[in-house]
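Every protein chain of the complex appears in place save one, which is left out.
Now for chain A:
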Amino acid sequence: MSQATATSHGDTPMIEMKGLNKWYGDFHVLRDIDLTVKRGERIVVCGPSGSGKSTLIRCINHLESHQQGEIVVNGVAMTQDVKRIEQIRRNVGMVFQHFNLFPHLSVLENCCLSQIWVQKKPRAEVEKTAMEYLERVQIADQAYKYPGQLSGGQQQRVAIARALCMRPEVMLFDEPTSALDPEMIKEVLDVMVELAREGMTMLCVTHEMGFAKTVADRVIFMDQGQIIEEAPPETFFNNPRSERTKLFLSQILGH
């Protein structure tokens, strides 16, 4: 009943969530989430802190497990089975707020790891791919340095390259610019905009509303574990329907 390999038909959605519910103990953190992400779609998720937006995208590659509802990623239904989870993760790239680069490995080795151990490709090919992606995020000249020797913006660009090296079908961004110094935010956003232009399916949790206006097909606003509003950016920013959304927008855009 399950597909052994991921299907890449144009009509199957990239991500499908139905009736998703999650609790941390007694705390109901995700409530009846229904969300479908089409191939090539770029979605920005925003909302106040504690609204469950990070938890939502972390459920997609099972960094968090949900208690009710179903998630189908690239045609593969999520279960508790480790093999199934690893299969899904191979198609899902993720970028974290705190980069989470491996500090004991060089930048290049960070990018080679999953190709060597998960995709089992030969070393020469792996390094070539890694250098290509490092080139694309404009950090190839730092390939032999260790993450600890790079600035925050550089580290985050490496993290993006590392995720891209898996050649994922979809990229998840969990507040990728929140831990950066202001002057480094742009270099990371530029890379993300570029990626969006190339047609990558993206799901970004971010407070960068400029980014949302530029690339998002849809903006999703979450509060108290539920999706409050879902609209294209023009509508979302100019004519928000919900009071909560208006309040949120006035707070982050009003200065």
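In this text, contacts are C-beta pairs under 8 Å (C-beta built on N, C-alpha and C of every residue); 3 or more make two chains touch, one makes a residue touch a chain; residues count from 1.
Quick note on the criterion: contacts and distances are computed from a predicted model.
Engineer: According to its UniProt entry, is the unseen chain "NADH-quinone oxidoreductase subunit F", "siroheme decarboxylase", "Amino acid ABC transporter permease" or "Carbon-phosphorus lyase complex subunit PhnI"?
Structural biologist: This omitted chain is identified in its UniProt record as "Amino acid ABC transporter permease".
Engineer: Which one touches the absent chain: A:M94, A:M184 or A:L203?
Structural biologist: Checking each option in A:M94, A:M184 or A:L203, the one touching the absent chain turns out to be A:M94.
Engineer: Spell out, residue by residue, where the missing chain touches chain A.
Structural biologist: Its contact residues with the unshown chain are 61-63, 82, 86, 89-90, 92-94, 96, 98, 100-104, 113-114, 117-118, 146-149, 162-163, 166.
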